[in-house]
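Apart from one protein chain that is not included, each protein chain of the complex appears where it belongs.
Order as written gives the chain letters A and B; numbering starts at 1 within each chain.
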Amino acid sequence: MNKIMRILLVVTILIMLPGCDYRILERIGFTYAASYDAAPENQVEIGISIPRADPTIDLVRELHSAVGKSSKDARVKFANETDLLLVNGQIRVLLYSEALARKDLSNEINSILRDTSISPLVKISLVNGNAKDMLFKDYKQHLSTDKYINRLLEKASTNNRIPKTTLYEFERDYYDDGIDPIAPILKEQAEDITVDGIGLFRGYKYIGKIYNKDVLLFSILRGKFKKGDMGLDLDSVRDNDGSHEYIMFTSVVSNRAVHVKHNANGPIHVTIAANFKGSIHEYIGDLKLSKDADRHQVEKKVSEILSERGNRLVKQLQQYNVDSLGIGMHVRNSMSYEAWKALNWSEEYPRIKVDCQIHFKAKDYGKIR
Amino acid sequence: MENNEKLSPFHTTILVFMIQSGVMALILPQLLAETFGTNGWITVFGFGIIATVNILLIAAVYKLGKGRSIFQILEQSIPRFMLIPIYLALAVVWTLLGCMAGKEYILIFQMYAFPTTNPMEFKLIMDLLVFWLLTKGLYNITKTSTIFFWLFIWMVLLAFFFYSDFNWARLTPFLFKGGKFTYLESLDIYSSFLGYEIVLLLFAYTNQKTKLIKATLIGNSVTTLTYCYLAFITFGVYSLGQLKNKAFPVLEMMAYIRFPFMERMENLLFGFILFTVLFSILMYEWCALEMLKHIFPKLKANFLAFMLMLMCFIVAYIPDTINDVGDWLSTLSMIECGIAFGLPLLLLIVLMFQSMGSRLAHE
């Protein structure tokens, strides 16, 4: 019986030889990065960049763009322009122009979410300016632009210049009722691309932006933060007594706790307590860091400055009415389900009182005493 | 060799686990989120307990029947011509159940790869594997299940990948809020636990050493714990709204896993789920085969197995969309829930009559 079985098995397999779903590597054009721009009449302009790796031709990447009602509509158009089978499985970066994001990204994001071939680890980013132009331009001193952007975002998020924003996180925060999604913003700067800030979303709609200098602070307040550099002018706190005081440190460990206090009458009071330890890399000033008292003074100064800036940042978020820090999640978890449902968080959010308490501690201060 | 080899407790445990876990595990977290809302993963325990109660019911049959097979119990009191329709009905339900589970698996796979290939090609190979196993007899089936178990269970370790994205705050302190409870959906959830009822047919293959009931209970708890762990991780990694919106949250989670040498693990790992799916199918077909053997005692088992798999293959042609298959599967699982509780009850009643009869005879 077994013998017959085995023969049967082999025969069926042989019959089934021809499959039609071949995706042979060199015959497919895997989109590496895609850009989305607003086009007139509510259309979108889509640009894609496909890396070519044929050693016989000089081409590094293939670029296509088309305008269409939806992203899939545009895709059909440029699928006709290439000899390769277009696939989405290797998309790494999605770039949306700020203009498009201000309208609403829900169509674009949903079509991406529906596509089983797209990885949840796709990076989502906004572009200050025209996304297609940024993607299509060749930056002389960098890798091919698509890869350049991908690595830039990757590096920035591992170094905590920006929070990690993949499709998974973006979608997760969108659906969570206690937090709003964010995405980094890129900007073309002469022959380079830089991170311009963090885009704040309400739903899939781009609302406002956090500028570069506050990004690290934002990351600290958002929690889950490991490593990042920060420089501070310490003069602003005290009256200027002639000396210039500046500190530069790398945060090594940070943790954040959010405490919610409900007042019977009056707004909800939220305290964001963040402790972080850092190594001081640079210090310009009169104090001697090896002295405990002096160091504590510096630490206190840093903490004060940061707390104050944190409060300002939260104010700004409240003005935009975007809960990008996820305060809502903690408020929600501090009350009953019914009360939370009764509370209209987006109305309540701008009214709540938020207090940032950031404590800095110098773990070490380098080789000089 | 096969006939005198009785099942060992460990193999029975593994077998029960392998039958229970199947395609439904991929959808389970979504169903939980939709039906129970926040912290729906806790209800997995509840379902596990219901299954335990059902197993205890089967235990009663096993004990009162003194290890006789259900055929012996039934045929002692009920005339054969009345039993044959019951056997046939059970065989049909089990055949279809196995058949649809297989088709569902293949259709899901086709969303990720091979979208245009005829699903029946995959089904054919799958059915061939099932047929091959069917002809090998129960003892070899359990041996295979052990290996398949090891090939499958290592994937639980992959949950480590999600620890960094797991957030307790996302679980929320609310219990079962924001869900829409319907009996139909919860039956669907319960259907992912089905499979333990198959031990009813294992009576004849066991002896005292098998500790059948204990092994089944352990198998069921392993399933419950695995499901619970899976659901727990899913609930902590995805926000509730997101989870409700995902068709196959577990598959998508697998896509998140990335090794330096390999990405998008769902393409490969989904293949590994075949091992447990194959077993769910196999054991339902095996049960149907047992039934057929009693309906047609004169026919050869291998011939019956062949006809069974042929039927299974042909029926799989009928529903061709993922929703159709899902509907069939829900309907069948509902019937199967009924069988899981009904059959042991019927057997208990028969046994009670039998013991009363024997007592009367004694007097």
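Heads up, the rule we're going with is that a contact is a pair of C-beta atoms (placed from the backbone, for glycine too) under 8 Å apart; a residue touches a chain by one contact, two chains touch by 3 or more.
Please note the rule applied: contacts and distances are computed from a predicted model.
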Complex member absent from the view - protein name from UniProt, among "Tat pathway signal protein", "Cytochrome C", "GerA spore germination protein" or "Carbohydrate ABC transporter membrane protein 2, CUT1 family": "GerA spore germination protein"
Which displayed chains the unshown chain touches: A, B
Residue among B:Met262, B:Leu299 or B:Leu345 touching the omitted chain: B:Met262
Per the touch definition above, residue among B:Gln76, B:Thr146, B:Thr331 or B:Gln354 touching the missing chain: B:Thr146
Contacting the left-out chain in the complete assembly, out of A:Ile24, A:Ala190, A:Ala342 or A:Ile368: A:Ile24
For chain B, the residues touching the chain missing from this view: 1, 8, 10-11, 14, 109, 113-114, 122, 125-126, 129, 132-133, 136, 140, 142-144, 146-148, 150-151, 258-265, 267-268, 270-272, 274-275, 278
Contacts of chain A with the absent chain, listed as residue ranges: 2-3, 6, 9, 13, 16-17, 19, 21-26, 28, 30, 51, 53-56, 87, 89-90, 92, 117, 119, 150
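The rule is simple: only the chains that are shown with their structure count from here on.
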Partner chain A, residues of chain B touching it in the complex: 38, 111-117, 121, 124-125, 128, 131-132, 135, 165, 169-170, 172-174, 177-178, 237-245, 252, 255-256, 258, 263-264, 302
In the complex with chain B, residue positions of chain A that touch it: 1-2, 5, 8-9, 12-13, 16, 19-21, 89, 116-117, 119-121, 168, 171-178, 326, 329-330, 332-333, 336-337, 340
